[in-house]
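The other protein chains are all here in position, but one chain of the complex has been omitted.
We just call them A, B, C, D, E, F and G in the order they show up, numbering each chain from 1.
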Amino acid sequence: MQLTVYLAGQIHDNWREEVRLKAEEKKLPLVFVSPQTNHDRSDDIGEAIQGKQPSKLHKDDVASDINNFRTQVLMQKSDIVIALFGEKYKQWNTAMDASTAIAMNKPTIIIRPESLIHPLKELSNKANVTVETVDQALDVLSYIFE
Amino acid sequence: MQLTVYLAGQIHDNWREEVRLKAEEKKLPLVFVSPQTNHDRSDDIGEAIQGKQPSKLHKDDVASDINNFRTQVLMQKSDIVIALFGEKYKQWNTAMDASTAIAMNKPTIIIRPESLIHPLKELSNKANVTVETVDQALDVLSYIFE
Amino acid sequence: MQLTVYLAGQIHDNWREEVRLKAEEKKLPLVFVSPQTNHDRSDDIGEAIQGKQPSKLHKDDVASDINNFRTQVLMQKSDIVIALFGEKYKQWNTAMDASTAIAMNKPTIIIRPESLIHPLKELSNKANVTVETVDQALDVLSYIFE
Amino acid sequence: MQLTVYLAGQIHDNWREEVRLKAEEKKLPLVFVSPQTNHDRSDDIGEAIQGKQPSKLHKDDVASDINNFRTQVLMQKSDIVIALFGEKYKQWNTAMDASTAIAMNKPTIIIRPESLIHPLKELSNKANVTVETVDQALDVLSYIFE
Amino acid sequence: MQLTVYLAGQIHDNWREEVRLKAEEKKLPLVFVSPQTNHDRSDDIGEAIQGKQPSKLHKDDVASDINNFRTQVLMQKSDIVIALFGEKYKQWNTAMDASTAIAMNKPTIIIRPESLIHPLKELSNKANVTVETVDQALDVLSYIFE
Amino acid sequence: MQLTVYLAGQIHDNWREEVRLKAEEKKLPLVFVSPQTNHDRSDDIGEAIQGKQPSKLHKDDVASDINNFRTQVLMQKSDIVIALFGEKYKQWNTAMDASTAIAMNKPTIIIRPESLIHPLKELSNKANVTVETVDQALDVLSYIFE
Amino acid sequence: MQLTVYLAGQIHDNWREEVRLKAEEKKLPLVFVSPQTNHDRSDDIGEAIQGKQPSKLHKDDVASDINNFRTQVLMQKSDIVIALFGEKYKQWNTAMDASTAIAMNKPTIIIRPESLIHPLKELSNKANVTVETVDQALDVLSYIFE
Partner (left out) sequence: MQLTVYLAGQIHDNWREEVRLKAEEKKLPLVFVSPQTNHDRSDDIGEAIQGKQPSKLHKDDVASDINNFRTQVLMQKSDIVIALFGEKYKQWNTAMDASTAIAMNKPTIIIRPESLIHPLKELSNKANVTVETVDQALDVLSYIFE
């Protein structure tokens, strides 16, 4: 039984690559998908396709059309969602993706540092599992196949 | 991850063939389905199966039974819907298919010429992305696989 | 048992007022809601609230945000949808509202002139009932309470 | 037709009171509900009911049980959700409530300052309407009843 | 707590009146709705509204549009469905209404004579309760309020 | 694109075999499933598994548990439902399966002889297409793949 | 805003009366519903309506038809479910009602003694809140109206 896992969350380091490699080492039958992880590409995709926009607001709006399209396609194909929060930035897309997944009844794991316990408490409470490290998330995924 | 794309919209030129060829060139793992694109066949399918009808209204009614059956089967199997509007005709089936797709939470792209911005504004607003050309729609599809 | 009826469709004559008066004459326990029927107000509502926009496309986009918000609120509160098509204009909002209502399992009546039988055939086929006049639609509504 | 509006968002000023008063002035038939707006009470509700917990994590977990219970009850009874973002704090509950509302097909308005356009772009794009002030949000609510 | 009960089934005797009177005697807070119970009116409603049709098939088709519209409106407003089968006729509408109610998760009671145990066995099995008399059905309704 | 078709309806002749053979001749990529078509086996399956029952009612009840289990499994896996009515018997299972399929949004074809137009009019009206012969139903299935 | 609360759970003491009285003291706008709380009546209701059955299994089966009917009606009308577990008996109906409520997205509170922490751990984890006393459950209900 192969499962598809959507990896929501920050795109400022290579945590998704780490997840992929560790899943491979454990020989877990998992396929991973994710939002666009090239930050500039994600910000510029709207103008790249729709052409120059009249303001930053409009540039952002056309980019978000396409980013949301991608996320909706891939999340609907996923069996599981993992959302990783880091210490920097607002990360509202991560919160949005995790909340949407939970509302769609997708089994959801949150990864967040100890420092974020308090501000994430209600969202953590709605997710299935909250852990602090990628290794712990992989242990949870592994457990499905024991 | 192979995705199925329903191509709703006008059937008066070969835009679907163009989409298929360009997706193939880009090696996108996409399968395309669509309504009946032979206009006469689509109009006549009711009488072809049910026999001669007493009026044009009844001919249309038996044809639409079967066209709607086909669309319902294929749209339910699709992951994405693209709806193309041209400058001619009422194109209410295109509007119906796009609206139905959106109501079913199918990620949806609208393609329409600049001249139709105003009359399509509410429907465009509900779709994920609205573009003006087939090439732009393919860029959006491509973006899923980056 | 009071029922709420959403009156979708063209806003170029007073057909909704006619529906309301005739329902009152028949003493039907119906409440009617509708989209904004002042055409200019509907086109301008975006700029009225969000301020001047950089182009007609953007003016239309902010207006449609608010028109779609209104329609979503009122259609979700409705038990029945009536969609009236006239002979002029694209009327894609009417097609969109009727299609959305059908996809939401709202019992739906279409009113359209004989001249539109062919282009509306698939949508008529999906609606519960298609008639040609407001009086016929009221007869259908009346029949619920016999 | 009375509508219920859930007011999600920050609890550091009296914006909800402002919404209530202005809706009353405009005589809009609206009932407002919200999360617990006393910040200390919201943080302490878990221990107030469940007793002293062994750590801050556990204190937060029992509080969030009860805050999420309240939100789920009240949001399910609501016809509309308004989510207000301010410039301070992570505000992940606001993002969670808005995302959940959108996934539940609740018509949703976001209020956020211009400075948050970029980090909120994908969530704004999924909401029905995004505005910058409480007055604008009231104008949108008003428009339903025109 | 007032409940609405849809009374599906044959229209060849006054069993619905019997249900209404007995519910009133027991002072049960129930409102009853039903399909059109005037058989001729039900058969003729299509032509009454749409005018003379070219054949019996078409007469039946326009009648069923309107009968199905009525049933859909009233069943969606109902909390409970009772479907009564008699010994005569095909009664496929009764089977359709009961099956639809069950698929919509409406709590459903079937009333049928002993002679129909075998042909109704699968449908009875899916309903909540199957009884043989109107009095038994009322006992079941009564039990809700004990 | 392979599709699964549930063949509901009478089990007194070999119409399913005819459908299978004709679909094969046309090389349609279809898989067919159906209820138990051995009538005695279908009636006796309950006692075969649960042992002798105290009455015919109870024998029927345990059989219908298992027949309904089978139908629910197979219909949920199906993309299309065909329901065939013949001239004999009550055929309430056929009406139940067709109604359930329609309520589950399964695209549905009814096959019935001309003699049944009137008693089946409301159910036919809710199905996508109603035809009189197996060949016509195959033409409708074929049309999906044109 | 009046809310309806379904009180699932054991029927061996008067805990529901306690809940009602305390809610009244606190002037909470709550209406309470519940399963049949007269144990004998609940066991005998099947034979009371359907007559003497051939075995205890069959007596239980006809009783459970009617008990499940009542629960389905009342739980669908409820906004909140409270499920109380005591130390005696299997209490599988309580587990079933709580699980069903959670699967229907009804906000759910479990009340259970400390001794049941371990065997109820997975169900507690899926409920919104788990407490040990009726007073705590009332505090949670109260919190909605602060």
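Keep this in mind: a contact is a pair of C-beta atoms (placed from the backbone, for glycine too) under 8 Å apart; a residue touches a chain by one contact, two chains touch by 3 or more.
Note that this is a predicted model, so its numbers are computed, not measured.
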Visible chains that the absent chain touches, using the contact criterion stated earlier: A, D, F, G
Contact residue for the chain not shown (choose from D:22, D:41 or D:58): D:58
Among A:11, A:84 or A:131, the residue in touch with the chain that has been omitted: A:131
Subunit G residues that touch the omitted chain in the full complex: 56-57, 60-61, 63-65, 67-68, 71, 89-93, 95-96, 98-100, 102-104, 116-126
Contacts of subunit A with the absent chain, listed as residue ranges: 1, 3, 79-80, 105, 107, 109, 128-131, 136, 139-140, 143-144, 146
Missing-chain contacts mapped onto subunit F: 4, 31, 33, 36, 38, 41, 45, 48-50, 65-66, 68-70, 72-74, 76-77
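Convention: only the chains that are shown with their structure count from here on.
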Partner chains shared by subunit B and subunit D (touch criterion as defined above): A, C
Contact-graph distance - origin subunit D, target subunit F: 2
Self-contact between copies subunit E and subunit F, residue sets same or different by half: same
Selected interface, A-C versus A-D, where C-beta contact pairs are more numerous: A-D
Cα-centroid distance, subunit C relative to subunit E, in whole angstrom: 31
Subunit C and subunit F: spacing of chain centres that average the CA atoms, whole Å: 38
Per-residue multi-chain contacts in subunit E, two or more chains: 65, 68
Touch-based graph of the chains, sorted into line, ring, star, complete or other: other
Interchain contacts, given as pairs of chains that touch: A-B, A-C, A-D, B-C, B-E, B-F, C-D, C-E, D-G, E-F, E-G, F-G
